[in-house]
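To keep things clear, I will list the structure first and then write my remarks on it.
Complex shown without one protein chain; remaining protein chains in place.
And now, chain A:
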Amino acid sequence: MTSSSSPSRKALSKIACNRLQKELSEWQVNPPTGFKHKVTDNLQKWVIEVIGAPGTLYANETYQLQVDFPEHYPMEAPQVIFIPPAPLHPHIYSNGHICLDILYDSWSPAMTVSSVCISLLSMLSSSPTKQRPTDNDRYVKKCKNGRSPKETRWWFHDDKV
């Protein structure tokens, strides 16, 4: 993946711009339940508030997601991270990086910010325990240089949570 390593440095292509404007206007009409888009003037970086679903371990907790769009979105996946403090979850690292296949290898351009949000909330909701991934410290240390999660070689082993 040649340009995925610096998702936010290059300006959005015309196609990416059109698509994001469309997504944003659809979001405004019909936002996914449990999410709030924080209005900024930057189309390329969205900050989204997530509210834990009622009846789950994260009920009433609020977190913030940061979504950075690469030049060739939606061909390339957006970079999606939690702005620390990130929720305690077996697939979410303390630096906010999220181990979820659709954000990396299984991304498809037919997905949208909205559908990614729904997947994330579902991932949170199905968590049986509030804990960090077992390799959290090691991974977070490796990312100290500001590495993007899109550069990580993710190993998606757990399809239950």
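We adopt the following convention: contacts are C-beta pairs under 8 Å (C-beta built on N, C-alpha and C of every residue); 3 or more make two chains touch, one makes a residue touch a chain; residues count from 1.
Here, contacts and distances are computed from a predicted model.
For the chain not present in this complex, what protein name does its UniProt entry give, out of "Mediator of RNA polymerase II transcription subunit 22", "RWD domain-containing protein", "Dynactin subunit 5" or "Eukaryotic rRNA processing"?
Hidden chain identified via UniProt as "RWD domain-containing protein".
Of A:28, A:42, A:62 or A:106, which residue touches the hidden chain?
Of the candidates A:28, A:42, A:62 or A:106, A:106 is in touch with the missing chain.
Mind pulling the chain A residues that touch the left-out chain?
Listed in rising order, the touching residues are 1-2, 13-15, 17-19, 21-23, 26, 72, 74-75, 101, 105-110, 112, 153, 155-156.
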